[in-house]
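FYI, not all chains are in this one, though none of them got moved.
In this document, chain identifiers A and B correspond to the written order of the chains, with residue numbering beginning at 1 in each.
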Amino acid sequence: MSVVDEKLTQLGIVLPAVPKPVAAYVPYVEAGGLVYVSGQLPSRDGKVLYSGSVPKAMDISTAREAARLATLNALAVVREAVNADWNRVIRMVRLGVFVQSDPGFDQQPQVANGASDLLLSIFGDAGRHARAAVGAAALPLNAVVEVELIAQIKPI
Amino acid sequence: MSVVDEKLTQLGIVLPAVPKPVAAYVPYVEAGGLVYVSGQLPSRDGKVLYSGSVPKAMDISTAREAARLATLNALAVVREAVNADWNRVIRMVRLGVFVQSDPGFDQQPQVANGASDLLLSIFGDAGRHARAAVGAAALPLNAVVEVELIAQIKPI
């Protein structure tokens, strides 16, 4: 069992099944040693669990949970990309977090930390990543966040 | 004639001239085997043909046409990057689609499919891509969509 599998168990995290893309694209593409993961929503079993904007529809703390859930979906995709062999994951590279924001809301970083903290807790130093957190006027399926991830892996 | 050229002919698609950047940047940069295409608008001959937000200014079906047109512009840039030799294109990697959205509009994926479906119809499996579709409050020249593309190519 890899260190990451142990960490997931220790944290009580069970990764979900890879979410089906909501349209005509694929969950990830690998190119040049990088895995580009498609934008992930805070969904489980195909149903968005956190919808609306911050702070009107939910507070920061709840939106942070949503960012964590979307990131779990992104990690499920990474696991598929490495055929469940976490030893092939070199590191997280870049996280993009879009937060559905009411005008005047400017704490996107606090929301995005739900994604960042998860990566750090699972991968340690290899989980440190570059990040852009941005406010969006609207998001697919009215999700409160959308998370995009690039991870570096060892080619087979 | 490459397979892609044949496909374009078969689909009745004539790629436009490479749109001039609307400001101080270049249409693409190649680095590490990837072509980064600048954000493309639904324009022809320098004029944006689809402007405003969804659904106020246009319906989903029309916005989808706009996404297709912006993607044709992106492909014109890719063609320039490979000096019109489509055999050098390995695959599409990542598509970013920003949709100018009214508050509450959450069907960005349906709009973005105008871009995705075009890539699939031209490149087949090599057209499958990772994607992020996001709602934007406002876009350059009041365009309804902006499309960003990363493609993998063979170095010369």
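Criterion: contacts are C-beta pairs under 8 Å (C-beta built on N, C-alpha and C of every residue); 3 or more make two chains touch, one makes a residue touch a chain.
This one's a predicted model, so the numbers in the text were calculated from it and none came from an experiment.
Student: Total copy count of the complex, if 2 are in place?
Tutor: 3
Going forward, only the chains that are shown with their structure count from here on.
Student: Would you kindly tell me how far, in whole Å, the mean C-alpha position of subunit B lies from that of subunit A?
Tutor: That pair's centroid distance is 25 Å.
Student: So in the complex, the part of subunit A that touches subunit B is made up of which residues?
Tutor: Going through subunit A, the ones touching subunit B are 21-29, 31-32, 36-39, 96, 98, 100, 136-143, 146, 148.
Student: Can you list the residues on subunit B that touch subunit A in the complex?
Tutor: For this pair, the touching residues of subunit B are 32-34, 90-95, 99, 101-110, 112-113, 116-117, 120, 128-137, 150, 152.
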